[in-house]
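For this view, one protein chain was removed and the others were kept in their places.
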Amino acid sequence: MISMSIVKRKPLPSWVILVIPVAAVFVTLLITSIPIIIAGGNVFKAYGALFYGALGSKFNLLETFVKASPLVLTGLAVAFAFRARFWNIGAEGQLFAGAIAATWVGVYFTWLPVFLILPLMLLLGFLAGGLWATIPAFLKTKLKVDDVVTTLLLNYVMLHIMGALLFGPLQMPGSAWPRSASIMDSAFYPILIARSRFHFGIIISFVAILAIWFINSKTVFGYQSRGVGINLEAAKFGGINTGMVILKTAIISGGLAGLAGVGEIAAIHHHLMMDISPGYGYTGIVIAMLGNLHPIGVALAAFFFSIISVGAQTMSRVAGIPIYITGIIEGVSLMTMLIFLLLTEYKIRWTKS
Amino acid sequence: MRAVTKRFVDVIANDKVDLKLYPKEVVGLLGENGAGKTTLMNVLFGYYNLDGGKLLINGEEVTFSSPRDAINHGIAMIHQHFTLVQTQTVLENVMIGMEGSFFLDKKKATVKLLKIEQEFGLNLDPKAIVWTLSIGEQQKLEILKALYRGAKILIMDEPTAVLAPIETIELFETLHTLVDSGHSIIFISHHLQEVMEICDRVVVLRTGKRVAGRKVSESSIPELASLMVGRELLERLEKGEAKVGTPVLEAKNLKGRNNRGLIAVDNLSFTLREGEILGVAGVSGNGQTELSEILFGQVKPEEGEIFVSGKSIPGGNPSAIIKTGMARIPEDRITTGLFMDLSVKENMILESHVNEPISKNGLINMQEIRSFSQNCIDNFSVKTDGMDVPVKTLSGGNLQKVILARELSGNPKVVVACQPTRGLDVGAMEYVHQAMLNQKTAGSGVLLISDDLDEIFLLSDRIIVMYEGKIMGEMSSKEADRDKIGLWMSGVSS
Partner (left out) sequence: MINEIFSIAFITGLIAATLRMSTPIILATLGEIITERAGVLNLGIEGTMLFGAAAGFLTTLATGNLWLGVFVAALGGIVLSLLMAVLAVYFGLSQHVSGLGITLFASGLAMFIYRLAVGSPTVPPVIDPFTPLVIPFLSKIPIIGPSLFSQYSLTYITWALIPIVSIFLFRTRAGLRVRTIGQNPLAADTVGVNVNLTRTLCLAAGGALFGVAGAFLTLAQQNMFLIDVIGGRGWIAIAMTIFGNWNPLMGAAGGLIFGFLDAFQLRLQSLGVDLPFHIFLMIPYLITILALISVSRKATVPAGLLKPYRREEKGG
């Protein structure tokens, strides 16, 4: 019988770490050409359509940025949390919370001076998501309840809170559907480039990337949250207040996801409905892992996924491939990336017995 | 075993080692930490694969790809850290992995187990749950596991490290019974006295190579010691004099439990003064870990108080302890003291990162961090490829130096060190010992908690002995009576 084991290898030169993502993408596209072929499509035509649809024209490229914006935010949210080993699977629910807050302000705060509307939406959206995330964080630190499960379950709770609100106080008067009234014009994110959907929220995403990078590398809090994530016991030994660190991490993480929700309201849909998010909170998890929990990595991974997502629509139209190929590409890219990262530290040894 | 070679990445752990074992004998395998003893035995036991050389059983070459093959050939290993499932019963631990019917036949197994127990005098209740057993009893269980599987060759890795003197005597009796009935034993240890007592022959390893083989009757402790180390064993330590002054650390009536809920520290009090080293002796597992956790602020004592330089310090609060300036050397540097994946510099600042100049207003000052870390590396001769490499690339001795550098750079008045030389080779040990002595000469009070009696006698001015969470007695090192201390360590009060 041949058995496989994983053995540590000699450290590889440092340029390898840059080649890995490229190699992972390449291998992914190779693997996902299989379902494309099964679907009866021409691989080159399909991938060609994908890349053209995402990058081939000015409009398409800007559209890719638009689609990347919420992914950056949820990706950062999850990456920041995972870095402290706070397994925040609840970005989706935190996104909903932010969207609800944004809708509330955007629809009902007509009495507020115009220049305060967007700032208030951002603030309350951030806080809504952040506070929703503190619940599982608190349960984890004080009561040792597993955070994977609680953040998950709370997604469904928030989903149903949203449903109850949309069939209730937030429902658009006169409508039978669970949707809110439209937000006022001054609550729209301004479009920054004419004849496109490139909006203010994209700038917020950029700012978020820089902010998280700053926190991670330049602040005491960033050092502490990394320590907590690597070795909780040593962090406690060193006098770090690990409970507070996790709580603060949760607020920022949930807040970022909340901002993603605000963006969906203020830039894309302009009103709240049940399917306000096509799973951005969950995709954020994959993006965080692909980006190796680093803000720049997250940004690149988000952009990659956006390319896939935007391009898949063109691919579906032009080459007839079902849009769900995106889920397959995302899953495969994650696994490939992880395996490649592993292979930088370990190698496989085959032994016969 | 012929010319056995074992490589890890770029470290050669075993370099063409030869070892012969005959029936009915006890062979001691000697060497300091890192010499390759455990690795060699792991190869014999089938846990590791050979990179070079041969294994021969009764003259025939064999290849082991897993412990199962070794067991089938009658070889069993009793590891330093027991491979038992604490939450299961004695019987279940013995039965695991054995051939048999689909359904567990506990009756049949119990009969077989009891027979073996009787034959070799190892009496344990099959229904007992493992975590309720004492360490000595758990070791007996490990031996029973091996015998149940028909092992003829037993490899014991540092078996006496966790035993009290009485339990060691029991163990040796068991080993004699085993040898008389035809078994062979490989006895890994660095306790030369015990090796001389129980072994017929010894093989000495040093940095991966076999350097000598001797009959015990034809050798002596000093000879073996110098073979192990390659030079004179005696550490050259500078022992300065210091004036013993005011109390810097006092523990009053400390009471604490271990993680099984049993009392581990029982109404314990002591006083540590500046300018002295107070050694806390005792076999591991008598509450030393729990005591250190209380002193370090990791665990809040159920009762009792801690005073540093006369001020009462709240329990269970590491940062309060850190603020007093106490230097803390934890028992398990890897799990408690270090972030293995972070760089050397990031580990250096663990306790100082909240203070200026390392950080200000919540922002860290990288320049200060770098200069502080460089000072630490230089002052404590930490062998590292720079301060930016992950600390896990450092050897055990250098890891401990990082911790010493971190803790001792602030000129602390109090140093509490728990098992500070565990797992270190002689060179690193000497460094740590000198560091402790230097602290004392500089006027600090040092509390040295250690299960290594030689170390305690080497460094301490006063010695107290812990047994089952209590202090059995105190004596000054000048009047030190080794036998009395041994009795205290076994719970016999005078």
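By letter and in written order, the chains are A and B; residue numbering begins at 1 in each of them.
The criterion applied here is as follows: a residue touches a chain if its C-beta (ideal position, glycine included) is under 8 Å from a C-beta of that chain, and two chains touch if they have at least 3 such contacts.
Every value quoted in this text rests on a predicted model; they were computed, and no experiment measured them.
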The chain left out touches which of the shown chains?
A, B
Answer key for A:156, A:177 or A:214 versus the chain not shown reads A:156
Just name the one of B:21, B:50, B:95 or B:192 that touches the chain not displayed here.
B:95
Looking at the full complex, which residue from A:139, A:268 or A:318 touches the chain that isn't shown here?
A:139
Subunit A residues touching the chain left out here are 4-8, 35, 38-39, 87, 89, 139, 143-146, 148-150, 152-157, 160-164, 167-168, 282-283, 285-286, 289, 322-332, 334-335, 338-339, 342, 346
Applying the definition given at the start, please give the residues of subunit B touching the unseen chain.
8-9, 11, 13, 33-34, 38-39, 45, 47-48, 66-69, 71, 77, 79, 83-88, 92-93, 95-98, 100-104, 145, 149, 396, 423
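Here is the rule we use: only the chains that are shown with their structure count from here on.
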Measuring centre to centre with CA averages, how many angstrom lie between subunit A and subunit B?
46
Of subunit B, residues touching subunit A in the complex
8-10, 49, 63, 65-66, 69, 296-298, 318-319, 321-322, 328, 330, 335-342, 346, 349-351, 353-354, 359, 362-364
Can you tell me which positions in subunit A touch subunit B when the two form their complex?
3, 7-10, 218-221, 223-224, 226-227, 230-231, 233-234, 236-241, 351, 353
